[in-house]
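Have a look at the structure that comes next, please.
The complex appears here minus one protein chain, its other protein chains still in place.
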Amino acid sequence: MSWRKRTKEELAQRVARDIHDGAYVNLGIGMPTLVANHLPADLEIVLHTENGLIGMGPAPAAGEEDYDLINAGKQPVTILRGGAFFHHADSFAMMRGGHIDICVLGAFQVSACGDLANWHTGEKAAIPAVGGAMDLAIGAKQTWVMIEALTKRGESKLVERCTYPLTGVHCVERVYTDIATFECTPRGLELVDIVEGLTHAELERLVGLPIRAH
Amino acid sequence: MSWRKRTKEELAQRVARDIHDGAYVNLGIGMPTLVANHLPADLEIVLHTENGLIGMGPAPAAGEEDYDLINAGKQPVTILRGGAFFHHADSFAMMRGGHIDICVLGAFQVSACGDLANWHTGEKAAIPAVGGAMDLAIGAKQTWVMIEALTKRGESKLVERCTYPLTGVHCVERVYTDIATFECTPRGLELVDIVEGLTHAELERLVGLPIRAH
Amino acid sequence: MIKKIAASIAEALSDIHDGATILIGGFGTAGIPGELIEGLIEQGARDLTVVNNNAGNGDTGLAALLNAGRVRKMICSFPRQTDSQVFDALYRSGKIELELVPQGNLAERLRAAGAGIGGFFTPTGYGTSLAEGKETRVIGGKPYVLEYPLHGDVALIKAERGDRWGNLTFRKTARNFGPVMATAAKRTVASVYEIVELGDIDPEIVVTPGIFVHRIVRIPRVATQAAGFRMAGRP
Partner (left out) sequence: MIKKIAASIAEALSDIHDGATILIGGFGTAGIPGELIEGLIEQGARDLTVVNNNAGNGDTGLAALLNAGRVRKMICSFPRQTDSQVFDALYRSGKIELELVPQGNLAERLRAAGAGIGGFFTPTGYGTSLAEGKETRVIGGKPYVLEYPLHGDVALIKAERGDRWGNLTFRKTARNFGPVMATAAKRTVASVYEIVELGDIDPEIVVTPGIFVHRIVRIPRVATQAAGFRMAGRP
């Protein structure tokens, strides 16, 4: 049976479907930002951005950009009615203190037990930059990762043990990928869903790890 | 030569004279509160109260009391133009972080090297209550004590070593009393001033400690 | 849809369990959520640990909760006031436990709980009996005491204005412990005098963002009463 990968938008949609009404959510820089476009219109989901804003709205219309009102990726955003501004220590207290329900992050690697590597490839020539990644990884009630399961060279980003420098230890609950969704548990990966037509055996082969049924 | 003690108001005046223009000051509960009445009108001295207000003004006119606008002694106060409200963690951060220039406190005992005992007599039957005393004692750039030098039974409140439970260690810079003003130093008390007519020898006898000239 | 507005105090407090730690805002009477405390008495939870700066004034509010025998332990900085007779009697007869915490450490321990800090070195209390048995350390030549976060199951606070997302503003020095306690509890219930439409509180002046608030209840405005000190010329 044939199968195809979820597109980025389908993946964003898949993540969005699991976010509950009233949730406080932080969407990391990069692909996770796409999730905002797929949040159900009939739910109220409150977006937090680490640089001091909760109740973040969509990008402004062209010409309406205000670069004092930006997200963590420095892109212009808006604020919804009911939003609030605060300073950096308060913003990270909110994150570190477990007040954000869900944080969605990109990753280079995630281990089966939930270790996350998403800030540094470890290359010597690379200038290291961590930003709020380590705070986000360990602060939210649930940390979800959203990635393409395989690198461009076909290597699995889900690994037994991260070889890239860690962002956080045992911090990832769920990994949403373009071929399946997983839970990270102390006993390894558990399958939540899988794209139509892909077999469990084939998924394990691609990922290179044993995957227990949910 | 005859001498007389400073009245409470004279003592408050004496303390007030040493407060510089633009100083941020916290006046403790009790006698230190009197200092506010003697601050020179041509200076701007900003009063902080631990319960979340800086720029505290005098007591309101009778009938104008607002019990949401009180000082640390729970008495009604006012706020000056330029004042600000903040929450308790911010207020004590302000104190503990060394941002208050001067704090004036009462005391049961002060040791020659600046230990302070002002929160508890140590009596077993007494219900202990510390409030912000320990934070005030160690937080300000300068901690001054304002006391009558002797107890009602004629015992000196300036001591070699406090016998009452401590509020803070080596935290008092100056002690303003009704008979003299002292600096607490690692080498013991130094005299700053003395009421007219009282001799150095007589002062040492009353206080029961050696006092070096300033 | 987010609807944090509770129809009644009883509804807002329905799930408080016996043995809970309750953070109660207020300094003196300013910011004391009297209506919510009355609701807690009616709700009936017992064996409570209560955190408040003081330990009740007169015979209403927190004093009434104490008097009803619901509180096993008080954590506070200043129990003894001119009108704390209810607490005083319970304490003297050994019917209540007291953990005395310097006020700034109390505020900072609550802040640490809300901010995910596991412990902090504070200079306050070093060398005093309130630091006895606690870990100390000299950092940069200055002595500190290690203190731990103080978490609550429920925070009861009094605010001024709120909206259905739970955003709050406060009034004057009634702000005091409210915003800090809101961050430190699993559930925060705030009474407000006014409920406004979403967006009517300027996002620049929100003091407690709604993320820290789970239920808000509107109460009729009553002026805060004097307490805790002796009026000049009165006994």
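The letters A, B and C name the chains in turn, as written, and every chain counts its residues from 1.
We take it that a residue touches a chain if its C-beta (ideal position, glycine included) is under 8 Å from a C-beta of that chain, and two chains touch if they have at least 3 such contacts.
If you're wondering where the values come from, they're calculated on a predicted model, not measured in any experiment.
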Item to check | Omitted chain's touching partners, listed by label | outcome: A, B, C
Next on the checklist: Just to verify: which one of C:41, C:98 or C:117 makes contact with the chain not shown?
Outcome noted: C:117
Checklist outcome for this item: Out of A:4, A:17, A:88 or A:214, only one touches the absent chain, namely A:88
Item to check | Touching the absent chain when the full complex is considered, from B:12, B:54 or B:133 | outcome: B:54
Checklist outcome for this item: Missing-chain contact, candidates A:32, A:82, A:106 or A:139, resolves to A:139
Item to check | Positions on chain A contacted by the hidden chain, ascending | outcome: 49-53, 65-70, 73-76, 79, 85-89, 91-93, 95-96, 115, 120, 125-135, 138-139, 165-169
Checklist entry - Mind pulling the chain C residues that touch the left-out chain? => result 108, 112, 115-123, 137, 139-140, 142, 144, 148, 169-172, 202, 204-205
Item to check | Chain not shown, touching residues in chain B | outcome: 21-22, 24, 43-44, 46, 48, 54-55, 79, 81-86, 92-100, 139
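In the analysis below, only the chains that are shown with their structure count from here on.
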Item to check | CA centroid of chain B to CA centroid of chain C, Å | outcome: 28
Item to check | Rounded Å distance between chain A and chain B, as computed from the means of their C-alpha atoms | outcome: 54
Checklist entry - For chain C, which residues are shared contacts with two or more other chains? => result 111
Next on the checklist: Which positions in chain A are in touch with at least two other chains?
Outcome noted: none
